[in-house]
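A single structure is presented below for examination.
Left out: one protein chain. Kept in place: all the others.
Chain naming follows the written order as A and B, and within any one chain the residues start at number 1.
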Amino acid sequence: MSKKSRSKLWFLVHSWLALPIWFFVLIVCVTGTLAVVSQEIVWLANPDIRASKPSDDAEPLSFDQVIAAIGRDEPKAIVRSIIRPDESHFALTVGLSYPDGRTVEAYANPYTGAIQGISPSFNFQQFTRALHGWWLVPFTHGYSWGWYLVSLLGLPLLASLVTGLVVYKRFWKGFLRPTLRIRHGARIFWGDFHRLCGIWSIWFIAVISITGTWFLIQAILGDNQISISSEPIVPVIARDKVPLSAPGVPAPMIALDEAIKIATQRIPGLDATFAFLPLNAYSHLQIGGRGWYPLMFQTAQLNPYNGEIAVSHLLSDRSPLEFVTESMRPLHTGDFGGLWIKLIWAFFGLVLSMMVLSGLLIWTKRTALATLNALKREAKGQRAPIAKRAESSEVHS
Amino acid sequence: MSRVVAVPPSPLRAFWLKWRFHINVLLLLIPLGFMPKYFADAALFRGDTGLGERVAGQVQVGPWSLTLAEFRNEGPSPDPAGPMKFFNAALCDNCAEQVKATYLRIGKPRSLRAAGVIFFGTPYRMGAALPVPERTPADAELWVTMEGWDGTMHQGSIPLSQASPATIAWLNKQGVKP
Partner (left out) sequence: MNMMHPARVAAALLCAGFSSPALAHNPMCECKEIPGEQIQCKGGFSDGSGAPGVTLDVIGYDETILVPGKLGEDSTLTFKKPSAEFYVLFDAGPGHVVEIDQADIQPQ
């Protein structure tokens, strides 16, 4: 095969990867971009989730103080979980159970413990993630087929990156001499735009496509009951480790702050940012947070009656494989290092969306041009060679 | 590839060539179609629409009682550990402090140890995934076991046909397994 026809073939492959499903890919890119900054969007729209300081010298409350404050304001509500978001301008997310049977997320002020509001029934954050992640297809058993549909896109995305770099001869020169010709017509402009965005997004497209493909693998493993977790499974506390007490008097539990202290001693470097409270008398109290490696969480499950740590899942417990697989989700979503990383992810998400669009525009412009040429030549009565030329002219540019 | 070659295409073919790469817009119908279900499920999970899709009724368990509801008004769903039926429950107002744990089982338990699956959640709303053996008889009873903080045990039952007609229908559809 000649060099020319080989590059033509690569070009064809590159085009075909996204073209027939360009709109699907575009919407997945756009919703993914929105999902990255969904928390920030809600922050802008809903004052309830902002962590406003009552005074300049206000100190954040401990988890026990927050629970006590909620107990004062809403004595009937039961706290199920407290999560301190990564960024300090967000209110605490508190899982609350109300006597009428609702279990909702409430937003508590980290400095006063006041419940500022409960999550609205339309949860923008969850909605964008569900739309992006599984196209809203319900999970009936195992993973939803929408999850497969979306995560399968990781493969053509990866292939697009590879074939794009093959087609784009000496792409590294683009870093040194960025070209974006504005005054040479739409086709030239979109072509330059596509290439320029492409080379600067190489890292991002690689990250998104590889992590996206991991979601596919994760679903396949999950649906086939293949576990690669090194975490020991201790579903509940053994019956003899839960003390008996007088009728009608629940056995006393240790304070949450005490539990956090125990967990922090056991897990050096733990920044305890979330607590899941026991969900019945035999259920553990789970404390967790990040350690030195920002992409993974470390957790400890404690016996809430005596503070004994039943299961801990530390960074040092993880197998090398788990370091890779557990890093996949945060690398995909960009939620591991605060606002700036999210904004970088959102920016490149937007660029990737634009690449889908510009790719489509290049194709349509070129097709339109080719059609025009073909018709012109046809009018002159030169049928056979034209089609050929129209096609080959598409290869470069 | 744009094989818009010289042969004048038929209108149908022209239409196909023009729109073939835009048919995938129709994929948007998938999330649009599932949107009502998505929001109904979100409300169900939050408890905005009650304890579950169908409240089965009260079950008296010794001095205590609970309200039992089917999470979904449908038969068991497949699971690697066998077909599972999700039930939700709420403890009676004055027994929340009294009850240490609540269990659910098809058929009368042999012991507290074998009392069945345990409910997770709060006294206001808790849930359990009940394994439903495929050869469960249609006249089976669903037994609720409650354990007090001093270790006392109380039991009560409700006919499975009352707790979940959909499960009975599912069992009948399965037919009798050897």
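The rule we apply is simple: a contact is a pair of C-beta atoms (placed from the backbone, for glycine too) under 8 Å apart; a residue touches a chain by one contact, two chains touch by 3 or more.
What you see is a predicted model, and the numbers here were worked out from it, not measured in a lab.
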{"item": "Full-complex contact with the absent chain, from A:L17, A:L34 or A:L279", "value": "A:L279"}
{"item": "Listed residues A:G133, A:G154 or A:G359, member touching the removed chain", "value": "A:G133"}
{"item": "Residues of chain B (touch criterion as defined above) contacting the omitted chain", "value": "41, 45, 71, 77, 79-82, 84, 86, 101, 103, 110-111, 113-121, 126-129, 131"}
{"item": "Contact set of chain A toward the excluded chain (per top definition)", "value": "83, 125-126, 129-130, 133-134, 138-144, 147, 222, 224-227, 229, 231, 233-239, 274, 276, 279-280, 282-283, 286, 288, 297, 299, 301, 313, 326, 329-330, 333, 335"}
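Here is the rule we use: only the chains that are shown with their structure count from here on.
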{"item": "Distance between the centres, which are taken as Cα means, of chain B and chain A, whole angstrom", "value": "28"}
{"item": "Residues of chain A that touch chain B when the two form their complex", "value": "12, 15, 19-24, 27, 78, 80, 97-104, 121-123, 126-127, 130-131, 135-138, 140-141, 146, 149, 225, 236, 239, 242, 244-251, 279-283, 360, 363, 366-367, 370-371, 374, 377-378, 383-384, 386-387, 390-391, 394"}
{"item": "Of chain B, residues touching chain A in the complex", "value": "1-6, 20-22, 24-25, 27-28, 30-31, 34-35, 37-39, 41-43, 45-48, 50-51, 77-80, 90, 97-98, 100-102, 113, 118-126, 147-152"}
